[in-house]
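One structure, pasted below without further comment.
Left out: one protein chain. Kept in place: all the others.
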Amino acid sequence: MGLGVEVRHKIARRAAMEIKDGMLVNLGIGIPSLVPDHLPADHTIMFHAENGIVGMGKSPDLGKEDAHLCNAGGYPVTLQVGASYCDSTAAFGMIRKGLVDVTILGALQVSESGDLANWIVPGKRVPGMGGAMELAAKAKKVIVLMNHREKTGSSKLVKNCTLPQTAKECVHMVITEMGVFSVLADGLLLTDLFAPFTIDDIKKYTEASFQVSDTLTVYRE
Amino acid sequence: MGLGVEVRHKIARRAAMEIKDGMLVNLGIGIPSLVPDHLPADHTIMFHAENGIVGMGKSPDLGKEDAHLCNAGGYPVTLQVGASYCDSTAAFGMIRKGLVDVTILGALQVSESGDLANWIVPGKRVPGMGGAMELAAKAKKVIVLMNHREKTGSSKLVKNCTLPQTAKECVHMVITEMGVFSVLADGLLLTDLFAPFTIDDIKKYTEASFQVSDTLTVYRE
Amino acid sequence: MLIQNTFDKICGLTDITYLFKDGMSIMFGGFGGIGTPPGLVNLILDSGIKELTLIGNDTGFPDIGIGKIVTEKRAKKIIVSHIGSNPNAGKYMTSGELEVEFSPQGTLVERMRAGGMGLGGILTDIGLEEEIVNSDKQTVTLAGKSFLVETALTADVSIVYAKKADPYGNLIFDKSARNTNPLAAMAGKITIVEAAEIVPLGTLDPEEVVTPGVFIDHIVESKGVDWQWVWE
Partner (left out) sequence: MLIQNTFDKICGLTDITYLFKDGMSIMFGGFGGIGTPPGLVNLILDSGIKELTLIGNDTGFPDIGIGKIVTEKRAKKIIVSHIGSNPNAGKYMTSGELEVEFSPQGTLVERMRAGGMGLGGILTDIGLEEEIVNSDKQTVTLAGKSFLVETALTADVSIVYAKKADPYGNLIFDKSARNTNPLAAMAGKITIVEAAEIVPLGTLDPEEVVTPGVFIDHIVESKGVDWQWVWE
C-alpha cells in the first residue's frame, strides 16, 4: 500500500480495537495481517482461514514451517489452542451463516453507502474474487483498511464505485492513514482523525461526502 | 411376511447370488436382513446404513450391544473391518450418486414396468418414506423381496401400482416365494421358479403379465 | 480436570431454560432416538412449552428421544422423513392434532445442512414425480433435466448430542449416534449441545473435530439416557 511501517501499524492498532474476546475473525493479506500484533496476549479471539482452519495462529519460527499448515495465501502458520480443521464447504458455511464476527480486508474503492470494490481492475488485473464476495456480504462487521488515495491521487472513498462491486452496502468501517469512517444508514461518519491530518485534509482528499462525529477522537502522533 | 423360516431363507439365498465382492449393499428390514447369512465368509462386500455407517457388520453377541452403534432400524450392530462413520448427508450422497450397487427391500406392490410402492397405505399406515425414495431411485440394482400375494390373496405384482409410488421404473428384480422376475425394458421375465410352484401357479396368482425365460432355472425343494 | 469456561458456553440446564418458548421451532439431532440429547428433551418437557415445530430425521419411539415430546402433544408440526416407529405421531396426525411435513430422508438432511451453511436450498430429482414430495414445490430445469427446489431448514434452537465437547464447542460424536447431529448443530439460530464429556480446550485433535465450535452456543453435560432402548 506504499505506507510506512509505523502508519501500517497505526491502522492495524485501530482495527484491533474493534475485535473482542470470543469473536471469530478473518483477516485479509497486507495490513490486516498485522492486527494480531495489537491484541492482548491472553485474548480468546479465534482466527478463521478460508482454506479450512478455525483457530489459525501466528507464523511459525524459521525452520518450523509445515507445508500443509498454511493460511489462505499459501504461507505457513501455526494453530491456536482449541483449533480445528474443516473442508472448504464448512469454512464458507461459517461465513455465509454470518458466524464471522469481523473481517478485515483491503479495498480498491468503497462508496458512501458501503459498496465494496476489491477484486478486479477491468483490463488490468482480473485475479478472481476468491472468497471476497462471501466475506464482504456476510461477515457481521466488514472493516476496510486502505490507503486514502490511489497512487494517482484520486480518492478511494468514492460517491459510487466505478470498479466492479464485490458486494453491495457491506462495509461497516473504513480505516485509512488519515482517519476512521463508520458507514451509517445516512452516509459516512468520520469518527477518528489521525494527526497530523486535519479535517480539511480529509475533505480535500475524499470524493465521498461525510459527516464529522460530534465526539471525534483525535490520535496524536 | 407370514412366510416360514425356510422359505424366507430360500428367498434370501437367491438374493445373495446377486451380490459380488467389492459391492456396496443396503439391506432393508425383514427378509433382506437374512441375506448376509448366505454370503461366503471371506466376502469383501460392504454394507451401508442410512444412519451413517459404511461397513456395518452383524448383530453383536447378547450383552455386547452398544446403544450408539445401531442400524437404521435402531437395533445394535457391529462393524466390518474397514468401516467408517459419516453424517446422514454423506450416507445419502452415496445413494444419490449411485454408489450403492445393490439395495434389497420389501414392497407393497411392484408394477410390470418396475414402479415400486413400498411406503404408504393411504388411510391406514402413513409412516413416511424415510430413505426409501433415494434407495429405490438411485441404487444401481433394486431387488424386491416380497410375498407373491397379499393376505387377501391379491397379487402384489401388478399391472399398475394402485398404492402411492415410491419411485418409478426403479425395480430390477423381484423375488417371491414362487420365483424370480427380472424387470426388462419390455416387461417382466420369470427367470427362476421355486418348486413345488409351477408356471401355471404363478400365472394364476400374478396380475402382471410376464414372459418365461428360455433358460428358466428351477429350484427343487 | 478443571475445565475453564473460556468462552462462557458451558452451563447448567437451568441457565438455558429461558431459551425455550411456546410456538418456537426446534431442530434435533438423532436417528430413531439414537443421538438425541436426553437431558435437553427432558428440559423441553419440564419447561412446559408447547405448539412446537420439530425438525429432524424421525419421531423416535413413543418413550425414546424426541418421541417423548411428540407423545406429550407438545408439537403442532413436525418436519421429518419417518414416523413409523412412533405410533403416537401417526395417531395425532390422523386426528388432525399434528401437522406432518414428510421429506425424503436424504433431502431432509440436505435441507438441514443448507440451513446451517447459509444456503437458500438445494436442487434434487428425488420425489420429482411423487406427489407427496413435489406438491407446491418449484422446479428448475438444468440442461434439460428437471429438479425440485428444496428449501433450507433452520430453527430457533437446535439440540444435539455429542460424545465430547471442548469449551469452544468443538464436537466429536459417538459412532452411529453422529447421524444428523452435525447438521442440526449448524442449522440452529442457537445451538445447544449435550455432551457425554466436556474436555479441556486443546485436548481434541484438530483433525478429528467434526463440528467446529463456532456453531455452538451452549454446552451442557449429559447424565445419560433415562429411557430403555427397544432392543433392551
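First chain written, first letter: the chains are A, B and C, and each begins at residue 1.
Assume a contact is a pair of C-beta atoms (placed from the backbone, for glycine too) under 8 Å apart; a residue touches a chain by one contact, two chains touch by 3 or more.
No experiment lies behind these values; they were computed from the predicted model shown.
Screening C:Thr124, C:Asn179 or C:Ser222 for touch with the missing chain picks out C:Thr124. Screening A:Ile11, A:Leu24, A:Ile53 or A:Val158 for touch with the missing chain picks out A:Ile53.
Interface note: of A:Gly114, A:Gly131 or A:Gly179, the residue touching the hidden chain in the full complex is A:Gly131.
Not every partner is drawn; the one left out touches chain A at residues 49-53, 65-76, 85-89, 91-93, 95-96, 120, 125-134, 137-138, 164-168.
Those residues of chain C that touch the chain absent from the view are 110, 114, 117-125, 138, 140, 142, 145, 147, 149, 151-152, 172-173, 175, 206-208.
By the touch criterion stated above, the residues of chain B touching the omitted chain are 22, 24, 44, 46, 48, 54-55, 79, 81-86, 89-90, 92-99, 138.
The working rule: only the chains that are shown with their structure count from here on.
Following the contact convention of this document, no chain is adjacent to both chain A and chain C. Put simply, the chain nearest the middle, going by average C-alpha positions, is C. A separation of 36 Å divides the Cα centre of chain A from that of chain C.
Centroid to centroid, with C-alpha atoms defining each point, chain B and chain C lie 30 Å apart.
Chain centres here are Cα averages; for chain A and chain B they lie 57 Å apart.
Among all residues of chain B, none touch two or more other chains. Not a single residue position of chain C touches two or more of the other chains.
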